[in-house]
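Just one protein chain is left out here, and the rest sit where they should.
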């Protein structure tokens, strides 16, 4: 069993030098444990959280450097403490392991996708109770992570809570399983029903009528940002979760960073004006994370190469991740 | 009549390659029709919208590249669909023509201004029922567009709804009709009365006491951003429109992009902290556009050369335009 | 007494060319008077405001160019008028002097700190009724400015109102009086009691549990941004001031620019997502400035070298300063 | 025959508005003719130059936006005249057609490569005497363009002149035909012999010993930048061409923009210090273009998304193209 | 005579605080003396150098912020000492005065041009033996500065030495005296003969055949960068000066910063690849400055708003100015 992770996963390209045994853990990079080939995986089986990098963005419709986010994300840990003052909780009381990155092929995207499915399956099998956090990568990876989850636990009915500016319901016959297609991919493969999908934050002139029609036909649930603001982000997410929980066993949370307004998140491949504020997204993620049926999540379409100097998007993506962890801890 | 547009207007410097006859129109650049010299203008006479570029910013007090916005604006169409999910409407059910740019002279600014007046007159005469959307350029163009509207329809009483950080009521005796003067220009030329002007969004330390005094003397109506937020943006704009509509025949909407907070719109010549959010401006424009007396509009003082890499300001300016169209469609 | 300023203070590196005697004062740089060695300090003794630059950031934990803010701040004056439209008041009816910068030593930080204490003492002694505005520099200067205030007026009990993402209560035994320590420094030196400190705006994963524990032990009052938003920024600040005023004679206001969200203030050494908006901070500062016991303030940790091209942070820092002045004028 | 281009090639996404029939052609964008579906391809058969965009960079090892270069390249035409003062020649005396872009698939890279081969074959068959200029895209496209040339003219022996920092001789068994492999790809497919390859400009710590060994085994000719500078760039290129011309029928020129020093070309995926200057590359390209056996060329690995604001790399890539044309005209 | 400067010239917007009488002058900003309205102009009559800002760029064909250079230039003084190590000379042994800026009108470009002519005339009359250094602004100012020189000294025959990528010989009938026309302006006004113009550094695809023809017809002398490099920059400039000196009384040196390669000078309105290096331009300017007949100079088309963060172009423009001064001192 020892080698279950290798060679299927690559270790992170670097590791932070950790404080000595017994020293105070103050920052996130002191806390999250890289799971190297030489570790005993059995010991980490009960980790509260599993982080896996999914550095694939060659499947993105527009040019994307989202493949660089897993590394930028790990670098950003250093800027965050494990302690959350708002909730007075310390993540370091829980355990998190970093299992490294799904290996990718340079010119065979199908093989990349297969690797993600296989990795997701293995992780969900091995880490039975852990929350698996996939750090993308473009949005095509969501379909693969969910497929892996399904293979690992074929009896569980899966629902999806999505924060997104787009439907991501494009037809796959034209261009294959790109980042515009993950939700359709899951519907067509029969793994997730349209009516078990809840998409929050859509807005503006960034979807087509056809996609809306398809969404309606499939019973996909969606809430424009304007509607969400009227109801309240907390209330909207809460209501979605309640509905979803009544219908499925497991909820997968996917955060497409392009749901944010361009002023808050310039580092996404297709940044748009009129999106969510940071405060709104963080509140939504916190509410979602508190729900006991949310068992896996991903953060996608964050392109560090398009970020500005101060790295607002990389930092915000990392904050989304930590907020998810805090929410789980508060359950 | 055929040549009414030429040589008075220059064609856009480039045209998007359009989808084949009958193919689906998905993006804005597939939809808006360039009106070339060889087109039959009679056919487009009933267009719902007319877009005209007004690439003049050498009349700006501070160094401005707002002359580059018409081209940047046309480039940005590619990033927007014609379908608006919030309202479930598709702009492609309406018609829009792009008549190109008002020709400018490099060293004779008066001639530029005269060209704008002439173009505005011609457009308002030819496109009798269309909404004319002028893409600036600096704010001096507003006085010229309104003068042209007045020449085309001398019997209509014109009012102005303005989103701006500034009064734009500077004295013209010092430096001529610069971008600091359009409202005073219109008052002094007798075309628009001060009391028919409504300015929303002023704030901070960006106006002088003298200008305030002049505004009060002329009966100009203005609402600071703080007041607007207390009342609500929707309510404030609604009340202004109601008052205006009781007094005038035609309302001209002018959006100075510097009304926005610098975090949302870095690409303006004099960006300031403390301004509107994107959500506020878009809501205000939508409300305004729904009013049946609003017949023309402009977007000014957007300098693409000062924008950051992800082009938040160019995208937002384009979104303001599309939101205006959506509002008109919802009438 | 005439030379009290020199050689203890350096003149600003440059001076704006002022309008002729009698000419209209329109912009901030026309108004604030530099106090040169040849000026008669007695004449300016009753100035409403005293501006002093404190260009020290080599005491910052992370690499910081906050030492460049005093010069950038003076440059930015040119972009602001003295007239505030929201309140219909004109700062030029009050008087403000710029006494220049506290001299710094390149390699002896203790001497820098001593110079700040000495300058603060001298300023508070000389300008008895003026509000002293210190333009940092990193947050270590706050402890020194307050120590100087204490030396000048040893009988006054001092309280602190702080806008900050952090506690700034780190232990000084490790790394001396760095920018992470000013509040602890003041507590340990017995100048300000923990219970006389009110910190507003803390959030996220940017403090440690130990610091929270220390804050609690010392009775430091703090309000996370989330709590503040629930109560209202105005209400929170108002309540803090009321409590403080009941306990102390003098309130010192310190604004750490990192309290702002990274989207609004990229130009700080440790910018974070999830912080205050510009509107919130300006409202908080205005409320604070109106309180009669607030007699001094500073703006710290603004690094112009990390700002984006349009200088949003430098402009916002300057706006915070002007808002403070407006608040005082409204008393 | 009329539709030979479609649907195999996509038209450029936009077209410049051309001067009227008979008007002076001054700028490059006035001159190069887009070949649309409705054009008569027979008429353009004898064009001196054929431009084809090859917007593929998902086959790049590191994250690359080189797929954006064809569009950026066409935009940049506007900044260049057709007249070259150094040589007193005017390109407008020759003819150039823009046949659009090779269509790409989002998730099937093999299909992209096949499309490039097919397009190259078709172009070389149709435009028998034209020089075909491929605008990449990453370096993987070179192998495909050459394969197409080979299919169109199987009897011609092909040699390659390469400007590059790298060998591009990586093993394809690991990651398929990525941008690190084109030269090996051509050797292994038997289309170009190693000894018919001449690579100029390699330098520094950017290749491995293994690749050098393979190059030596295959008889690949290469000249480090240091050697080239000693001999002279003109002399080195001249000598290579002479040798090559004695061995092959057709010479294909490939310019990898990463051969340039990072100070001159920041907009490449793997920019390096110590590379060529602009003057050196332009001189080398001019010499190469004058040789009668050079019949096709490409420009690859130029990533406009990594360029600085003034677009030095995009402009330089365009200049390389025009210099090639000038050289051909001087034959 | 005392008020000759006012109101015709505006003082610089700010002045550096100067070292005390007798203190060491180390930096350029300690040395150059601003000439204020209250100064006695008679005292500065014999200054070796006169600096005048000419902040006009609304006459530029493309959007230009060159109007911001005079202020950026004065700011940059602080980064340079007066001592030149290469030549072991100290500029502070000479005298330089800063007379401020030519006043500009916002919307009347002709009046701006008239003001420049008037200012140039006045300066050349008053400062009979000084070298007048005009800091542009765009290239249209050169024609005006030379016209002023001609009016001041109508009997002197004037020649021009120009470093430029362009001829600047465009026809004025289309767009008036823009930045593309100064040389033609001077030829057509009969002030400078074509054969008394020497232009060094032209290159690439940035001029038209028509302009070349006009240059030839008028006998304008020009040397492409390639020719210049073959001969040597020093030798080329030397030979030009020798020829010019035999024909004219006074030589005016004009440096268009766009003569530089974009890698060295990104901050120009139309930056191009393939231009001069910094070393070449500085060498050329030094040789020119040493010639006794060179009596005035300008630096134009430097747009600080397009510069990168480290301000390479602003610094280089300032270095060009100082190198000119050093050359004069070495005469």
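Residue numbering begins at 1 within each chain, and the chains themselves are lettered A, B, C, D and E in the order written.
Here is the rule we use: a residue touches a chain if its C-beta (ideal position, glycine included) is under 8 Å from a C-beta of that chain, and two chains touch if they have at least 3 such contacts.
None of these values were measured; they are calculated from a predicted model.
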| item | value |
| --- | --- |
| For the chain not depicted, the shown chains it touches | A, C, D, E |
| Identified contact with the non-displayed chain, of D:8, D:78, D:111 or D:212 | D:212 |
| Candidates D:102, D:132 or D:270 - the one touching the absent chain | D:270 |
| Interface with the undisplayed chain - residues on chain C | 57-61, 63-65, 67-68, 105-110, 140, 175-178, 305-306 |
| Touch residues of chain A, complete complex, unshown partner | 11-17, 36, 78 |
| For chain D, the residues touching the chain missing from this view | 202-210, 212, 224-226, 261-263, 266-267, 270-274, 306, 308 |
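The rule is short, and it goes like this: only the chains that are shown with their structure count from here on.
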| item | value |
| --- | --- |
| Shortest path length from chain B to chain D (each step joins two touching chains) | 1 |
| Chain E and chain C - chains in contact with each | B |
| Interface numbering overlap (same over half, different under half) for chain A and chain B | different |
| Remotest chain, chain E as reference, centres from CA atoms | A |
| Between chain B and its twin chain C, rotation from the CA superposition, multiple of 5 degrees | 120 |
| Far-end chain from chain D, centres as C-alpha averages | C |
| Chain centre separation (chain A, chain C; CA means) in Å | 40 |
| Multi-chain contact residues (two or more partners), chain B | 263, 306, 308 |
| Graph class of chain-chain contacts, one of line, ring, star, complete, other | other |
| Full enumeration of touching chain pairs | A-B, A-C, A-D, B-C, B-D, B-E, C-E, D-E |
